[in-house]
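Take this structure, written in structure tokens, and hold onto it; I'll ask about it next.
Some chains have been omitted; the remaining ones sit where they do in the full complex.
Letters are used for the chains, namely A, B and C, taken in the order the chains are written, and counting of residues starts over at 1 for each.
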Amino acid sequence: MPTLESEGKSYEVDEEGYLMDWSQWTEGIASVMAKGDGLELTGEHWEVIKFLRDYFDKYQIAPMIKILTKELAKKYGKEKGNTKYLYELYPAGPAKQACRYAGLPKPTGCV
Amino acid sequence: MGGKYKTPMLDELEKGPWPSFVTEIKKAAKRTEMADDELGQVEKSYVTKRGYWKHGGIVGVLGYGGGVIGRYSSLPNEFPGIAHFHTVRLNQPSGFFYTAEALKMIMDIWDKYGSGLTNMHGSTGDLVLLGTTTENLEVLFAEYSSRGWDLGGSGSAMRTPSCCVGQARCEWACIDTMAICNEVTQYYQDQLHRPSFPYKFKIKVAGCACDCVAAIARADLSIIGTWKDNIRIDQAEVKKYADGGMNIQAEIVEMCPTACMSYDGKTLKVNDAQCSRCMHCIAKMTKALKQGKVKGASILVGSKAPIVVGSLLSWVVVPFMELEAPFDNLKDLADKMIEWWDDNAKPRERIGELIEVKGMRPFLEAIEMPPVPQQVKYPRKDPFFFWSESDFN
Amino acid sequence: MSLPERQTDIGPPHYEKFLPPVIKKNYGKWAHHEVLSGGTMVHVAESGDKLYTVRVASPRILSTDTIREICEMAEKYSDGYLRFTTRNNVEFLLSDQSKMAPLLAELKDKKYSVGGIGPRISNIVHTQGWVHCHSACTDASGIVKSVMDELHDYFTTKTLPNKVRLAVACCVNMCGAVHCSDIAVVAIHRKVPVIDHETVGKMCEIPTTVSSCPTSAIRPNPKTKSITINEEKCMYCGNCFTVCPPIEIHNPQQDGVAIVVGGKVGSLRTDPKFSKLAIPYIENEPPRWPKVVAAIKNILDVYAANAKKHERVGEWIERVGWEDFFKLTGIPFTFQHIDDFTFMRDTLRNSAAFKY
């Protein structure tokens, strides 16, 4: 099983880099993952990660994209409420990057 | 390369007259380790009666959220060639038409970066390239897209639309299935590549009630060609069928579901007011009978596979709609459907399932269609029904 | 290596690029067609132009080599034009009748099967199976090959009362129109899934897993931070596994296939129909699934012997009644045949008139 190192600790991840245990997540992990993709996490990135993390804490599921974009629009302004914006922030897509950085369970089934 | 594994089980499947997928894998295995390890793993499955694939992964190309299905062997040490074995969905041209030239180009690139195996085609309609690694994905995409080929859909997104051959070859196509399919594919590019729906959404277009693309059974939005006016009969051709040995009474008249035909040994008649345009008589006597001239499509909604609530066939929502390029009325309608679905569905809820939960009324109101008897096989039986304030006026 | 410039959201190439001239010219203006043989037909346009189609079987899993070989034949005989059908056959599109015979000869030579047109069996719709899918509880391609070897004559020459559409689903996700096929194989599980509680808690969305279950057999278990399955209610659909990988549903000893019959898609004569359960379980017997092959052959033979011309399998069964279907095929009727899922009500007989 591959691992990921952050702040001196090592975490199990799967072959696609998703954390194997969502409860272990730390902000540091997100940063390390982003670095791996050559991304520097800006405040805007953190807005998304924070929303995902809060939503997951509350509902134990990842939000549908629609909800994510709606909420981003509500909280941070209309220009942030669309998939185009999300893909600009996370070029590999919200599932592959934002959810992964936020330590959410790997999305399933929807392929 | 090739021949790493003994495959006595699979070898059995090279016998017999039907073309063998094993032979195909072996051909590719001569050139790629991927195909060779695939062969080995499938042989193992045949022995142990189980698959060895990990649960689907999330891989793809930058800027897109779909189009690639991640796949990893659960025995990567035993079969390293298929540690990664992702599929790439190339969006097929409407009607699955190709030139040899185009196909060969696709194959050449695939040989360079993939397993050498394909599915022609995937069940949704894509040209499926079977088996490559994560690092090759961007390369493949650049190669193909620069040559005019884009990826198809996957995930909770618009899926690759598909259609029957339609007016390209078929005398019964009441609508231009290929043009419609192409148009909606182009119109929904963003939704196709960047999943943003509650679940998958499929569109299929058939030119007539024969439904040669099984639209009614496996598309959230099923578009099926039909006509409104009278069947045209060429009695001379009817005679030829009779002379040719067709038992018109038994094969045509008695099989007409509405019993609206009659034949006195000479003249074949249709009581057009009763005809339901089922296509039987026309299909079996194509030279003698022709559809009317006022053509268009019926719009049906909601079919899907059995998970979760049991399989559904699509339901009629718009009995008749004229469809002419650029098909704005259709795109409008589809937009309204999707918007209502998007606003109301839970995650992983298909539009047909949502209609079952909410009832037809809010859906029809959302798409601005009045209730009409064509929408039902029969009206409700139990006297339990809702009233809105708007009904009291 | 520098990559060519990628493009996005361009969609597929326009189909017009791939249409042979005779189609472009007569697009939307076809008059009628005639079936010439089991695998060839001609379409005649209002203009009098003719288009000859030669249909060839495909295992759907095609190597690039085979596709190249097909392309070469297309170049030789159909000006490079070809298409695939919605059931995954290959069609050569010829405008020159004189090239038919040599094409057929070369196909024969190369052991291609020509057929599938008219009241026959065409290619079996099927999907990935053990070849590529984590969800598969049988292999699709192997069953297809075994069945089509047995029924090959019905593809090439022999006729039936009407088209018979076969399909194989390698799990109940049913990636095809299996649920509306004349005769179809659908792979099923028979055992309650085994849960790896520790991993479930870490890797799965519990609410999604709970709501994935069609029978509400799944409850969250806050203690284990995992879920509990009410074994009484589980009917082994595997949907929980789809959304939560650590729920293991596969059981090689018990996984197998069911046979369903009588579905159809077109609206000709009778409404489209769902396929209904004929045989609830046959074990997986790779490599050639002899019991599955025999079961399908039996149903097909009884249909061929009893249906009226133009009757599809489901139409024939509905005419004679399911009582007779079971009698004529000799298939035992079991508790599994009686629906006890959501829509059982309409499947039970509420009439005093039936056959013995």
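Everything below uses one rule, namely that contacts are C-beta pairs under 8 Å (C-beta built on N, C-alpha and C of every residue); 3 or more make two chains touch, one makes a residue touch a chain.
Owing to the predicted nature of the structure, the values given are computational and were not obtained by experimental measurement.
Q: Determine the copy number of each chain kind in the entire structure file and write them next to their labels.
A: In total, the complex contains the protein chains as A x2, B x2, C x2.
Definition applied: only the chains that are shown with their structure count from here on.
Q: With contacts counted as defined, which of the two, A-B or B-C, has more C-beta pairs across the interface?
A: B-C is joined by more C-beta pairs in contact.
Q: What whole-number Å value describes the gap between the mean CA coordinates of chain A and chain C?
A: Using C-alpha averages as centres, the distance is 38 Å.
Q: What's the distance between the Cα centroids of chain A and chain B, rounded to whole Å?
A: 33
Q: So how far apart, in whole Å, are chain B and chain C when each is placed at the average of its C-alpha atoms?
A: Centre-to-centre distance between chain B and chain C: 12 Å.
Q: Which positions in chain C touch two or more other chains at once?
A: 208, 242-243, 245, in rising order.
Q: Which parts of chain B, given as residue numbers and ranges, touch two or more other chains?
A: Expected reply: 54-56, 63-64, 190, 347-348.
Q: Help me check something: in the complex, which residues belonging to chain A touch chain B?
A: Chain A reaches chain B through residues 15-16, 18, 61, 64-66, 69, 83-84, 87, 91-96, 100, 106-111.
Q: Help me check something: in the complex, which residues belonging to chain B touch chain A?
A: 54-60, 62-66, 69-70, 72, 154-156, 190, 194-200, 342, 347-348
Q: Which residues of chain C touch chain B in their complex?
A: 3-15, 17-19, 23, 27-28, 30-33, 43, 51, 53, 57-68, 71-72, 74-75, 80-86, 88, 90, 93, 111-113, 125, 127, 129-134, 136-137, 139, 141-142, 144-146, 148-149, 152, 155, 172-180, 208, 211-214, 237, 239, 242-243, 245, 250, 252-253, 255, 265-272, 274, 284, 286-288, 308-310, 341-343
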